[in-house]
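With one protein chain removed, the remaining protein chains of the complex are shown where they sit.
Entry: chain A
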Amino acid sequence: MENGDEPHVLAVDDNVIDRKLVEKLLKNSSCRVTTAENGPRALEFLGLGNDQQNILKGNEPKVNMVITDYCMPGMTGYDLLKKIKESSTTKEVPVVIMSSENIPTRINKCLEEGAQMFIQKPLKQSDVKKLTCQLMNCKG
C-alpha cells in the first residue's frame, strides 16, 4: 500500500448514532469513510444501483471494505452482502456484518455468503483496529 493511501470504507447503518460512531472509529484507524443509511443507497454508491447498469462502469469509487449493520428495514445487511458478492465489480470487496444480536444461524448464514467477519455491537475501538489491520495486511 502506497504512503497516504488510506483504505476507503463504506459504512452502512440505518441508525444515526451508530453511523456516527462507526465513522469515528474508522477515522481513528486511518480510514476514509463514506456512510450510507440503507442498502439501496450503499448499492448506488458502489455503482450497483437499479438505474445505474453500465453508466458508472470503470468510474465507480474505489471501496476497500464495506461494513454494514445486519438489521435494516427493507434490504438487510445480508441482502446487501449477497448483492455485493454477486457483482463482478465488487465481489472481491470484503464485507463485514455488524449486529447487536448474537445468533449463530445468522452468523453462519453471513459467513457462508462470503462475509469477511461478523462483529457484535456495540462497536469498540479494538474491534475496528483488528479489522483495519487485516485490511491493510491484505492490501500490502
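Going forward, a contact is a pair of C-beta atoms (placed from the backbone, for glycine too) under 8 Å apart; a residue touches a chain by one contact, two chains touch by 3 or more; residues count from 1.
Operating definition for what follows: contacts and distances are computed from a predicted model.
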item	value
Protein name as given in UniProt for the chain not displayed, "Histidine-containing phosphotransfer protein", "Centromere protein M", "Programmed cell death protein 6" or "Cytochrome c oxidase subunit 5b-like"	"Histidine-containing phosphotransfer protein"
Hidden partner chain, touching residue among A:N15, A:T34, A:S87 or A:Q134	A:N15
Interface residues of chain A (partner: the chain not displayed)	15-18, 20-21, 24-25, 28, 71, 73, 100, 121-125
